[in-house]
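Heads up, one of the protein chains got dropped from this complex, but the rest are sitting where they should.
Entry: chain A
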Amino acid sequence: MSGATIDRRGLLGAGVAATIGIAGQAMAQGAVLAPGVSKADLAAALKAMRAVVGDAWVAGDAESLRPWSKSYTPDPTGRHAPVGAVAPDNVEQVQAILKIANQYRQPLWPVSTGKNMGYGSTTTAAPGQIILDLKRMNRILSVDTELCTALVEPGVTYQQMRDYLDEHNIPLWIDVPTVGPIVGPVGNTLDRGVGYTPYGEHFMVQCGMEVVMANGDILKTGMGSTKNPSAWQAFKWGYGPYLDGIFTQSNFGVVTKMGLWLMPAPPVYKPLVVRHKKMEDVARITDAMRPLRIAGIVPNVVLMMGAAYQLAMFHRRGEVTTKPAQVSDEEIAQFAAQHDLGMWNTYIALYGTPAQVAESERIIRGAFAAIDGDVMTQEQMKDNPWFHHHATLMRGGLSLEEVGLARWKGAGGGLAWFAPVAPAKGSETQGQIDLAKQILARHGFDYTAAFAVGMRELHHIIALLYDKSDPAEEKRADDCYRELVTGFGDRGWCSYRTGVHAMDLVAAQYGDTNRAVNAAIKQALDPNHILAPGKSGIA
């Protein structure tokens, strides 16, 4: 154990007295209420909700609201913290809460596991909202071992899924985002999140929902509302317009059940990393990867991890540079080389019979040999912690190691994801990197980023890491994020998802007609606008 660790612990121990009163600050006395809602309305709504779920499951004062107020995202003006939280145990209670919300016009922000870290967690896009916390509803309703499907409630975590499958000896895999243990399939899928096995595009492997509408009606999508809904988790589309999509990244209903598909554990699992030495290699890697992904030879959602992002997981900034200005490629390259990392580390995994895996590996090795990539195996990477981390993710394993990112720049725990999308073409990469570096440097932040290659698209995943304990830096991070959104938008690269602090800004980039259609759907389904006003820029 290093000396640095021990020093750090002493420091933390000294912080005991300082803990009290940190998260409470956002929910100060004069908290902003939702438009048209009086203090008396809020109090009456909370009182009525207590009668539904019991006193223990409603929070309405600064002290009890603390756990719902903590977020990594920037909130320099304190407008995102909730004014209350209510936690139902079942669908009937959800309906009763919606009725109360309609009566008092008190908006509710639904969350499932509520750990949308770096996108706002349990804070809200517009002020004055009560968190509708569905975490207590954590029943695994069914697991079909023949069809390899499950039906779950919103509060189910990936840890619970894994435990259930293991305890019942069911040889199915789950697919997790990087922070699996404390998040879950419903919240992740509804925000259109991703993981890293072949089932990584979560909305693609979602099948059937139960949704409580703002007026209390219960909608079952797909085959769910037919007389004998035996195919609810087997057939996504049902009949007529496909509705599931409008309940993702939206505020049109409260999802209370969701079906998902699970992958059978393969006979052989083989993780690989392809290392490249130069920043400019990114274009070649993308062009080599695209046909392999489209043809399914590389079956999983691939991460091309930049060295700076990798280092920020397990190291502190001070170990890599002493300068306050943006860390340079040279500094990163040098430190990365010492730790057996390339400037780009592309993680691929193969799944199947020994023969299938061997043939795919042969093709992949050929493709990367042609562009000077080192293809490395588990045996070669030995105990490399980064390889171990990604090998865990690509088999749906559970980990929270990557949260170390929040400590790259000071202890303050500031992190906001900026995630613009482009087609998976090499020509789309370098321009984005140059632009990101330029904007980040202007505000004094590092370029810590990765690309995820879906099938035909490239998600540029930029972790804006800042020290949230410094108010000036929090403000700079907020400004920087806005400039990233607009700067990238001007070049045609728009976000696939964003945090509560920037939802309106990103929505504006998708155009007036798009916004008007969303507004019309909102008006029809939730005329009192009680569900999460501001989510994805929908009022």
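Here are some notes:
The rule we apply is simple: a residue touches a chain if its C-beta (ideal position, glycine included) is under 8 Å from a C-beta of that chain, and two chains touch if they have at least 3 such contacts; residues count from 1.
Definition applied: contacts and distances are computed from a predicted model.
This complex has a chain not shown, and the name its UniProt record holds, of "Carbohydrate ABC transporter membrane protein 2 (CUT1 family)", "Mono/diheme cytochrome c family protein", "Putative ABC transport system permease protein" or "Extracellular solute-binding protein", is "Mono/diheme cytochrome c family protein".
Only one of A:73, A:106, A:124 or A:160 touches the chain withheld from this view, namely A:160.
In the complete assembly, the contact with the undisplayed chain comes from A:181, out of A:181, A:229 or A:352. Only one of the listed residues, A:101, A:137, A:332 or A:436, touches the absent chain: A:137.
Even with one chain removed from view, chain A keeps its contact list with that chain: residues 1-2, 4-6, 8-9, 12-13, 15-16, 19-20, 22-24, 56-57, 66-70, 72, 85, 87, 89, 113-115, 117, 121-122, 133, 135-143, 155, 159-160, 163-164, 166-167, 181-182, 268-270, 313-314, 378-379, 385, 391, 395, 398-401, 403-404, 406-407, 411-413, 468-469.
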